[in-house]
Each structure stands twice: as C-alpha cells, then as structure tokens.
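Note that this complex is displayed minus one protein chain, with the remaining chains in position.
We call the chains A, B and C, going by the order they appear; numbering starts again at 1 in every chain.
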Amino acid sequence: MTRLLDESAKGVYVLAVTPFTDDGTLDLASTDRMVDFYLEVGATGLTILGILGEATKLTSLESRTFVKRVLERVAGRVPVVVGASAPGFAPMRELASEVMDMGASGVMVAPASTLRTDEQIVAYFDMVTATLGESCPWVLQDHPTSTGVQMSTSVVLRIIKNSPTCVMLKHEDSPGLAKLSAIRAASEDGDVRRVSILTGNGGGLFLPEELSRGADGAMTGFAYPEMMVGVCAAHASGDVERAHDIFDAYLPLARYEQQSNIGLAVRKYLMAQRGVIASPTLRKPGPRLSSADVADIERLVTRQTKRLRELN
Amino acid sequence: MTRLLDESAKGVYVLAVTPFTDDGTLDLASTDRMVDFYLEVGATGLTILGILGEATKLTSLESRTFVKRVLERVAGRVPVVVGASAPGFAPMRELASEVMDMGASGVMVAPASTLRTDEQIVAYFDMVTATLGESCPWVLQDHPTSTGVQMSTSVVLRIIKNSPTCVMLKHEDSPGLAKLSAIRAASEDGDVRRVSILTGNGGGLFLPEELSRGADGAMTGFAYPEMMVGVCAAHASGDVERAHDIFDAYLPLARYEQQSNIGLAVRKYLMAQRGVIASPTLRKPGPRLSSADVADIERLVTRQTKRLRELN
Amino acid sequence: MTRLLDESAKGVYVLAVTPFTDDGTLDLASTDRMVDFYLEVGATGLTILGILGEATKLTSLESRTFVKRVLERVAGRVPVVVGASAPGFAPMRELASEVMDMGASGVMVAPASTLRTDEQIVAYFDMVTATLGESCPWVLQDHPTSTGVQMSTSVVLRIIKNSPTCVMLKHEDSPGLAKLSAIRAASEDGDVRRVSILTGNGGGLFLPEELSRGADGAMTGFAYPEMMVGVCAAHASGDVERAHDIFDAYLPLARYEQQSNIGLAVRKYLMAQRGVIASPTLRKPGPRLSSADVADIERLVTRQTKRLRELN
Partner (left out) sequence: MTRLLDESAKGVYVLAVTPFTDDGTLDLASTDRMVDFYLEVGATGLTILGILGEATKLTSLESRTFVKRVLERVAGRVPVVVGASAPGFAPMRELASEVMDMGASGVMVAPASTLRTDEQIVAYFDMVTATLGESCPWVLQDHPTSTGVQMSTSVVLRIIKNSPTCVMLKHEDSPGLAKLSAIRAASEDGDVRRVSILTGNGGGLFLPEELSRGADGAMTGFAYPEMMVGVCAAHASGDVERAHDIFDAYLPLARYEQQSNIGLAVRKYLMAQRGVIASPTLRKPGPRLSSADVADIERLVTRQTKRLRELN
C-alpha cells in the first residue's frame, strides 16, 4: 500500500542517479544496490527522474523500467517522488498517471522555461493541478538556474493557495534564504497552509542555514548523503554547531561535486568508488573526468576522511 | 514504398496543424481532410509534429496515431517530414525509428536550447547523425527565435560536411538573407554538398526575396498555402514581379497570422472557416481569439479576396 | 519655453536615426535636415537616443551634442523625447537632468534586462519615478524583444498607478493587440488614469489594428514616415479602409526594413537616397548592405511608388 506524499515530509530525500553499465545500458542491479545504500545511510525518501538525473537520456520505456525497479526495491519503506516536468500537459498527465499507478508517492514539477510573468506562472500551475488530478500529490520545484523562471515569494504562496495537492516546495532558488524565511513566516502567520520545504541548493551547500530558516530537510544529490543526514540529525537535536561541524567537513568535496559541467560525473565516480554502483558511466552527451579531475577528487576525499576522523 | 527525402526536395512543404475536435480530442477525420486540402492546393511535401504545431501537447500514443494517419492518407504521394527534436538522444532515436518504420521520408531536428559555442553545436549534430543512423535523412532546423541558438554560416556548413544524411536546411534565422546567400555560394564554389533549402521565416514573410537568393521553396504554415505555391511557381517560371504581386496580396493577412501569441489560433480559425478542419480548437494552454481579433481577421480576408480578384 | 510631454500626446513620434558622415563623424548638418524632413511630413513629435538608434555608439559628449542640436532645430515646434534607459539610476538621473535642462519634453525608460518577477519590475519603475523627480514626464517602453522583460497588463497598470509622471506607454510588446485593448479598457472603466499609447511594433507593422484598439498613434522609425502619418490621419478621419490601403502600399518595404540585422542599414540607405541624410553610414559594429540587398530594396521602392500612384 503506497503512502502518498504529504505536508509532513522531512529529512533527506536523496536525488538518485540513474546507473548505467560501462556500455550505457540501464544497470538494474546497481539500481537495487543504490536504493539499499541510500536507505541504509538514512534517506527518508527518494527522488528519481530529476532534471539533472539524466532523465532526458532515457527512452520512455527505460524511464518506466527504472521507476518500476526503484519502487519494487524500496517496497514502500520510504516515499518515492518522480520528476514529471514535461513540455506539455498531455505527456505530463501520461507519465504522472503511470508512475502513480506503479506506486510512486508523488511527482515533482518545475515551471516551463517559457514562463515569465507572475500571471503566466500561476496559471501554469493551476493547469498542473488540474492535469494531475485530485489524488496525485506534487512537489513544486523552484530552480531558476535550470528553468530560467524566477518565482517571487508571493507567486509561490499563490500557487500553494490555489493547489491543495501541492504538498512540498523543493527550494533551490539560489540561495534564497530570505525567500525561505518569508514563506515560513507566511504559514506561521496563517496566510497559507504549511507545506514541507526541502532544499536542493547546490548539493546542500547552504543546508545548515536553510534548516535554521525553517526548512524541513534536503532534497538533493551528493555522493556522501551521510552529510545531509548528519546535518539534519544534529540540527533536529538542537546542536547547531555540530551540524556546522559535519557540514564543514564535507564542504570542500561537496563544492567540487557541484560544478555545473562535470558535477554528475564526479558524483558517479565517487559512488562507483564506494561500490554503490558498478560503473561511473554517463550516457552521451556527458563529460568525462580527466586525470587532473581525478587527482583533485582523490585529494579531497583523503582530506575529508582525515577531517571526519578528527570530528568523531 | 516510401521515398526518402533527399537534397533535390523543392516547392512547398506545408507545416501541418494538428486538428482537434471542440472537446480537444485528436480529430482524425479533419486530419484526412487537411491532408487532401494541402495536396490539392499544390504542396510538394508535408511536415508534422513541428515545434509550433502543438506536438508537445500530444501524448506519445497520440503522436504515433497522428503520424500514422497522416502517412496513410498521404499514401506516398509526397514526402512527409516528422519533427524529432527531443531533450535527449534516446527519445530522439525512439521517435525517429518509429516514424521511419511507419513510412516517414525523414525527420527534422533543431538544436537543443542549451547549446552556445560553435563546437557544442557541431558536436551536437554529430551525435544527431550517429543517433539517427545511416538510413534516416534529416532536416536541420535553424530557428533561433524558438531555440535561442544562433548558428553561424560556417557552423551550418560544418554540419552539412559532417553529416551525409543531412539533406535539407530549414532556414528560418530571422530573416537571414545574407546567410542564405552565403550557404548557396559555398555549394556553388564546391566547398560543400548542395542541400535543399526551404525557408520558414514567419509564414513565408520573406519568401520572394529568399527564392531570389537560392532557396528551393518554403516549409512553413499559413492558412492560405496557395500563397507559397503561387509565389514559388511564378518565381520558378521566371516571373519575379508576378511572384511579388501574389505575395503582396496575401501579405497583410500572413503578417497578422504570424503574431507569436495568437498566430496559431488565427490559422486554425481560418482553416475551420475554409472547411478544412472541423474545429478551430487549440489544446490548453493556448490562446483564444477575441471578437476584436475576429473582426480584424474578417476585414483582412475581405480585403485579400478583393485584391486577389484584381490580380487575376 | 519647452512644452512638457503629457497624457494627451498623439500622432506620429518619429524615432530618429543618428546621422554620421562617411567617416563616422556625427553629421550635424544632416541632423538639421532630418529634423526638418520629419516635421514637414507631419511628425507630431520626435524621439532620439532610442535603444535601436545607435545611442550606445556615441560618447557621452556626442550624445549631448546631438540632443542639443536636435532641440535647437526643433525649436519647440514639437515635443522631443530622449531615451534615458541606463544600467544604473545615477547615470539615468544625470542624463535625464541634462536633457530636460536643454529643453527635452520628456524621457523614455525601458526595464533593465535583469528584471523578472512582477514585483521586481514594479519596484524598478518606482525607483525610476523617484530618480527622475516630479518635473520630468516619462514614457514607459514595453519592448520585450530587446529587453527580455515581459510586463503583464496588470504590471503596466500598476506602474501607471504608482507613477504620476508616467504619461505615455510605448507599446511594442510583439504584437500585443489584446494587451493594448486591456489597458485601454482599464482606463475607460476608471481603474487607472488614461495615458497616451503610441505603438512601435516593428516599424508600425500592426498600426491599423493598433489604432482600432485605441492607440493614439505611432512611435517608431521607417524611412517613409508618410506611412504612419497617412494611416493615422485616415484612421482619425474615420476612413479605416483608406488607412489599410495606405498601410498595405508601404507594407512590403516596411517589412523589409524591419529585419533585425540589417534593418537600420536599410533605413539609412533609403533616407540617404531620399536626400534626407548625406551618408548611409552606420558606426561599427554595424552591418553593410550587399548588392543583393540593394537590389531587393530598389525593386520594393519601384513597386511601392507604382502602388502609391494607383492609390491616389
């Protein structure tokens, strides 16, 4: 029995990669291992087929195969959110309907990149709400860097008011601490329903500060999801300095993994090194790491290991 | 037996609309009527699922249904080109392979909107060529207004050199007469293979001048494709002034139909008025014509009819 | 004594070019001749230093010299509006203050290209109003094609409400007939003060329809400003068909002059041919016309002359 996503979601929803074998085939064995890994380190949810997760490199058949496999492996232990942004509403409905039938807990939608004015954005999400229907909870993804669409605080609040099925904001307006504070203040003042806010800013590069502003956790990717889990746990226990200590230990590598061009290649390299996935392969077109990149990474991992030892 | 698209293509490839019934269902009866209409007025080819043809509002099933119906109705009388631009290469291969199997003569691909440098663009189309394979002729769509990607003349020439299966340029860099001249000069000088060039600039708003610069015809939409057919025929017969006379008679309405916001609604309104399709419906999100818009259109049609009478 | 611009402005404000000699020097003699020409054909105002008028190619000293010369030649016969869009408010205040002291009737400001949300745009123009001060009337330029900023109808209305010194809208959202209708409806309903609306759409390519929607005239450039003057006069006299007849006669050439790349070169070529300015020179970087371009223009001028003869 699938648990639907709701406004109480918190913790760490890891943005999963899509594992491929060396020859570029979908790697389902690694998919299982990856799911187990994420759950073992403390993920409270998973997000798949995200904008940055090579979703557009999959055929529609492969997308369905991958979603099905993840859902089977998760087996209801945590909610799974599926990216459903699409160039049109008909394919969005088609994908959302299929994955919800398979057992997803909700979908995630970013604004179409052609939207500009407040009215256009609000009208778009009214259509999204109508398209997805009453029984499909959805996550509003606010990521101007990839969409080019800037949503003001008042627009986000209007969308939440208009859409009873919007239960979460994926906050990744860069960095947007003031916006996060303002949205939280609005629900505390009773202006708007309180939704879950998970943050995605650059692999969690502002996570400690975001938690202090009222975020409920993180929805992002990083080869060491232990960082997000540890920071959230320390923060939840009231030990903010400890949260920063953990964060600082991982920050040099997290920063390196956030490079817009080679970031995903770095993440897959590290996950392969850690034995989570079999191959670091990205589908074309995608970057390859140079030996200098690998040397950088190795140095940062060594330094991180040392620092974590000192910390504990 | 399907005729594959090749470098000798010329005349008018009409950019077909996608007909819907009043309630937004795919209208296959109107699809048949539309195909017949285009062929009767003199189209030498059809292009379907174009960027501006509501392709993104179809589910993948509907796309296939529509392509199949058009191909069946055309029954090999003229080549049919199918838009295959996609956010990734896997879905591009999937769609292209399916439509070619159904009997399409070629596909059309525009550059991904993230491309910027010359190298990125050339590398992208090398991937397109490899993705589509040796037996799938393709059309390079150069439409900076919709893609945001500017391809210089030298980039277009490099793509043609690198890609033996690229047989046509859909030229709609706005307006780009100098670019058209330069590309033609390159093939005349033997620098590059001569490909077909059909132009799409704003419903043919520069068609007479483009033909003078060496274009082989038009690939665009307009509720009166008679205009493009007439201009091309007059030009081919050497009567350039007659080509301009025909063009000028249609220009005021063609201009009105090219409005970026309501243009497609104008076209469908006119096609419904002409009895070609049953309903002027656009799928949401799409504009609706106001009574003032309709008054404008009616005036322009009346004036056009009068002018055409004077012309003949 | 300078007449300040106010909400009653109407007719044709010609967007003036900046004349240079063959070697690129500011040509003040041609500036005088150009002013005389515009006024003789019926301009009711002039606009200088516009975004597309090579303003950015002038040094600050040259800008002032040119403004001064135009104002002296106009000698108060019609209002002169000066483009004052600037990357910051300090240089905007500096320029506006200087040109108003010289005798300009108002300034024109477009939104900074970094603005996205409704709030950002409204806040920006609040700053513009404060920067320009109580005694400087200004024109709101709505030109998304050049600024990348889309202002919804409600944003335009908010700006007019907030800014008592905003007396005119230069409407060139492409094409935006519905927006024009909505803004006019708002002032007729008493929601907002009625400001002057002059339209700039592509050299007046929608002028007859815009006048029918309530525009007060045109603010744009075209080598034959007689077109705009004639269309406005016929429309004002109630003869809408005559307005269209005049418009249609000029449309083929107006369309050609609106090419985004070579348009200004076409305009200066024609103005030099007509004897208005001494040289068609554009400052670098700027396009040069090819012989094929010139052949196109000559053909269109010949056809236009013939057509105008038939019209009268």
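A few remarks follow.
Rule of thumb we're sticking to: contacts are C-beta pairs under 8 Å (C-beta built on N, C-alpha and C of every residue); 3 or more make two chains touch, one makes a residue touch a chain.
Please read all numbers here as calculations on a predicted model, not as lab measurements.
Across the entire complex, the residue among A:S8, A:S237 or A:S260 in touch with the chain not shown is A:S260. Only one of C:F37, C:Y124, C:F206 or C:Y224 touches the absent chain when the whole complex is considered: C:Y124. Of the listed residues B:M151, B:L211, B:L264 or B:I297, the one in contact with the hidden chain in the full complex is B:M151. By the touch rule set out above, subunit A reaches the unshown chain at residues 174-178, 181, 205-206, 209, 212-213, 240-241, 244, 247-248, 251-252, 255-256, 259-262, 290, 292-293, 296, 299, 303.
Counting the whole complex, the residues of subunit B in touch with the unshown chain are 116-120, 149-152, 154-155. Listed by residue number, the positions of subunit C touching the unshown chain are 56-62, 86-91, 93-94, 113, 123-124, 127, 283-285.
Operating definition for what follows: only the chains that are shown with their structure count from here on.
Which two chains touch most often is answered by the contact tally, and the pair is B-C. Among the chains in view, B has its Cα centre nearest the centre of the complete protein Cα set.
As a whole-number value, the distance joining the C-alpha centres of subunit B and subunit C reads 33 Å. Averaging C-alpha coordinates per chain places the centre of subunit A 39 Å away from that of subunit B.
Centre-to-centre spacing of subunit A and subunit C amounts to 48 Å, using the average Cα coordinate of each chain. Multi-chain contact residues of subunit C, defined as those touching 2 or more other chains: none present.
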